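Only one protein chain is missing; all other protein chains are in place.
Letters A and B mark the chains in the order given here, with residues in each chain numbered from 1 onward.
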Amino acid sequence: MSGRTPEIYVAPTEAPPSRRPPVTSIGPLGWVRANLFSSPANSIATVITLALVIWFIVSFLSWSIRSAQWGVVYNNLRLIGSGLYDRREIWRVELSTGILVLLTGLSLGIWARVARAAFVAVLVTLGIILLVPILAARIPQPTIHTLIEPRKSPSDFVFVGYKGETVRFTLTPQTDLADLDEPAIGFIEMQARAEWSTQARQARAGDLDLAAYNLVVSLRLVDKTGRTVSTPDGPAEVRFGPDAPGGELEATLPADGWYVLKVTRDDEANGERDDNEGYAWLRIDGVELFSSQEGQTATREAEFGAPPQVERPLYAEEKAYRFEGTRTFGEFINLQIAPFFERIAMPLALGAALFANGWVIGVLGKRERVVRRWTLIGWLVATPVILIILRGFGGSRALPLVSTSVWGGLLLTMLLTIVGITASFPLGVALALGRRSDLPVIKWTCTLFIETIRGVPLITILFMAKLIVPFFWSGLSNIDLTIRMMIGLTLFSAAYLAENVRGGLQIIPYGQIEAARALGLNPFLTTTFIVLPQALRAVIPAIVGQFISLFKDTSLVAVVGLFELVGIVDTIVSGQPIYRPYQREAYFFIAIVYFVISYAMSDVSRRLETSGAGSLRQ
Amino acid sequence: MTEHRPSTFDKSLHAPVPLWRDIRVIQIVAQVAFLVAVVAAGFLLINNLINNLEASKISIDFGVLERPFGTKISEGQLDFNPGESSNWKALRAGLQNTLRVVVVGLAGATILGVLVGIGRLSTNFLVRSVAVTYIEIFRNTPLLVQLYFIYRGLRLTLPESLADSYRLPGPVFINRRAINFPLVQGTDTAWLLYAGLAAGVAVGIGLWIWRLRVQDRTGQPAHTVRWFVPAVLIGAAAGWLASGDPFTVDYPRLETFNFAGGDRLSAEYTALTLGLILYTAAFIADIVRAGIQAVPYGQIEAARAQGFSGGQTLRLIVLPQALRLIIPPLGNQYLNLAKNSSLGIAIGFFDVYNVANVISNQTGQSVALFAVMMLIYLGISLTISAIMNAVNYSMRLRSR
Partner (left out) sequence: MGNDNSNEPIISCRDVNKWFGNFHVLKDVNLEVQPQEVVVIIGPSGSGKSTFIRCINRLEEHQEGQIIVDGIELSHDVRNIAAIRSEIGMVFQQFNLFPHLTVMQNVSLAPRYVRRQPRRNAEESALQLLARVGIPEQAHKYPGQLSGGQQQRVAIARALAMQPKIMLFDEPTSALDPEMIKEVLDVMKELAQSGMTMLVVTHEMGFAREVADRIVLFDEGRIVEMGTPEHFFTNPQHERTKLFLSQIL
């Protein structure tokens, strides 16, 4: 200690006010300085990472917007959603989904805290999905191309037009090599594409002399009754020939309904076609392509009546056309995003409404034991009830049998997951308790079972379930593949669950059990009311993680031959030739589906209030 | 106590315990009952199994392993003749392929996982965000979807015809079927190079130990790496010079239908290994992050207050403690990777599972093959587990 006497200091009574910190230490500038450029190494890392990130995002967006064909997804939504489930019985799938959505809403309302940000995000997403199709209607349609070929009578173009719309037809005969430029954008009739590629190749190779051809074509726009549409310049018809090579026919439609563009080689009526041959692109602007979904045909016919009868019709139907070249962003929205959102908007809105209902009830009834108890009962009862609803009974009229072999898509994935969870949970807990038993026989049997299953890949177990289970049980040799897969997944998940629960059992202090015994509780009561509640609560994160893994592992049944989400996409891109080049889009889409569901589940698990989740307290 | 009054206690000490209440008897009876139940169930199932197999005219025959394997295995180094070599040899070839994937996969996933895990804790916002995005995306999508995306989706962007292959310096040719690269093989004099390298490493280790002793004695920093690396390089250089021309390089050349010369990594192998690495690394990154974050911040403060530099803090204080928390779940991920290699069947890679499946289909001997399959995977799992347990034990913290 020093020997000096320090002076005394007393502060003024009034405290000085708090000041604001200097500018560069807070606010956006301070944040940038601290987070991105705090040291030379950091700055270099920032620059490199920024470059990589920008490159990646730009490449992805440019692929997605300009050339990816997302039709593989939105044209197959029913397949992806429920597989080959009988179309007429889809209401049962919708009912089951509704029940599940309602229960989920209830559960989340009761037991989870939802961040405001998540709420806002969901609302915004819904808003976008509902609004985009409406706004997209204002974006002009892309150009349609069909080809007029020699030795083939040209087709008449049949389409639905709306009052006040302007349609324009442009004819471009191919008369020399310079005309063989590819159309840069638009829909090209699939047959025409093939034919044009062939003739382009031949012409360049010298096998085809375009100049030798001489094409004279008439175009006439008529309505359903056959009357020519009239324009301010006269009737909507025009003749293209050597004297008028190429040109336009433009008309404003007077009313809603069917229209036909009649395309004729002018001397066809005379039967002299040898001189009047040649290739020409017919470009069509302002016509809306029909959606390829079946329901739309019926709506169209209901609204406008049956299409006019023509000899060689070419319908403006999306399925017959393929997009070529690079799209603009507007076309991307119009052609890919809007149809997709249109198809999911209604079901999504209904689902959201149901969910919100359940959630509100859950939040309001959070404290009521009745609400909590009935929700849990609901979950317990829901699984078998849904299975019955979906499967039905042979010979029943209200609920005819829909064999599990046609269940597929996301429906099957969720079913496998839910059945797996509900069945593996009691089995896993039983195994964990058995492994900790004092009786050596039980202990070693359980240990052997757990370690064997954990030591082999899941796919081995699934194949075993598929091939060997029938041998073990003669009565069930015809058991559904789906049921066999459920058994395999359940056994697999139960073994991992047992290990997680075992961890929880281990951290319970022995004094708890001693106290229970001292009170007179027998082993069964001790386990049920003292040990298990504490153990399970302690390992809830691990258990939920295991369930999320189960959800992802259901994808493996695709390798075994079931058509859940991955399997059905497999058949879509491998089975239908039209979709074969679009594997990236398809797999990317289901990756997103898995990601969203999986991320949502893990997020919810983080928010669960431990006082309520899975407890036997009530 | 002068008088001994009879009481209930006396009676219970002397009266025999009725059997049905005796705790010891109950325990034994329970075990016997359980055992009987298990054995009975087992008999029932196996009886069914045998009956049904007989009915389908299939017998369990482990001799199936001796029979010839019908298909060509397009993978790995093999002296393998389809139609001649036994199934057993086919399984061995498959096992080789599996190990090729697993070893490379483990190494790659560990390196990538550690880097991303550390990046996840970086003070740099961009690096951190990229790390988080990577981890969340690859953890929340199934491995099978990732494999399909890589093998069926991304692979389509590679050129199909061999003539159009991408060409990297080497030359290395990349196309839809495989990556062809030059094969480096040792000549007769290569042993001199290896000897030089070995000598360099031995000297390097000696120098390392010597430098550590110097630090002990004098306190001067050891700079072990600065002495080790030159020693190894000098040894290698000496060996190279002495051997003259230790390597021949076989360059791949495009011939009519395929590449000749060089070595190739098939598309299936590359896709499977790459997919496994990307998937497992995401999990490892999260484990590394959790391990490092679990080291109490006070440790770092104490180290800084003592004057340790950032690198010394990491090396001497943080990492040893973090490793204890990382090793057990890391071992788990290694096991998962080894088991996930069986997904090669989905993309046509001939790992041991795929081969077993083919044999099973060809011969109908599903039971025998699955028994062999499970033994093999159990063997792999137990090996990895044992190694990780040993490492874990050697690093435990001692406490009262």
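Definition applied: a residue touches a chain if its C-beta (ideal position, glycine included) is under 8 Å from a C-beta of that chain, and two chains touch if they have at least 3 such contacts.
Keep in mind it's a predicted model, so treat the numbers as computed, not measured.
Novice: Among B:Gln306, B:Asn361 or B:Thr383, which residue is in touch with the absent chain?
Specialist: The one listed residue touching the chain not shown is B:Gln306.
Novice: For review purposes, identify every residue of chain B that touches the missing chain, sorted by number.
Specialist: On the chain B side, contact with the omitted chain comes from 215-221, 296, 298-299, 301-308, 312, 316-317, 320-321, 324, 397-400.
Novice: For review purposes, identify every residue of chain A that touches the missing chain, sorted by number.
Specialist: Where chain A meets the chain not shown: residues 1-2, 4-11, 13, 15-16, 18-22, 25-26.
Just so it is clear, only the chains that are shown with their structure count from here on.
Novice: On a C-alpha centroid basis, what's the spacing between chain A and chain B, in Å?
Specialist: Here chain A and chain B have centroids separated by 33 Å.
Novice: In the complex of these two chains, what residues of chain A are touching chain B?
Specialist: Going through chain A, the ones touching chain B are 34-36, 38, 42, 45-46, 49-50, 52-53, 438-442, 445, 452, 454-460, 463-464, 467-468, 470-474, 477, 548, 552-553, 555-556, 558-559, 566, 570, 573, 581, 583-584, 587-588, 590-591, 594-595, 598-599, 602.
Novice: Any idea which chain B residues touch chain A in the complex?
Specialist: 27, 30-31, 34-35, 38, 45, 48-49, 51-53, 122-127, 130, 136-137, 139-146, 148-149, 152-154, 156, 339-343, 345-346, 353, 357, 360, 366-367, 370, 373-374, 377-378, 381-382
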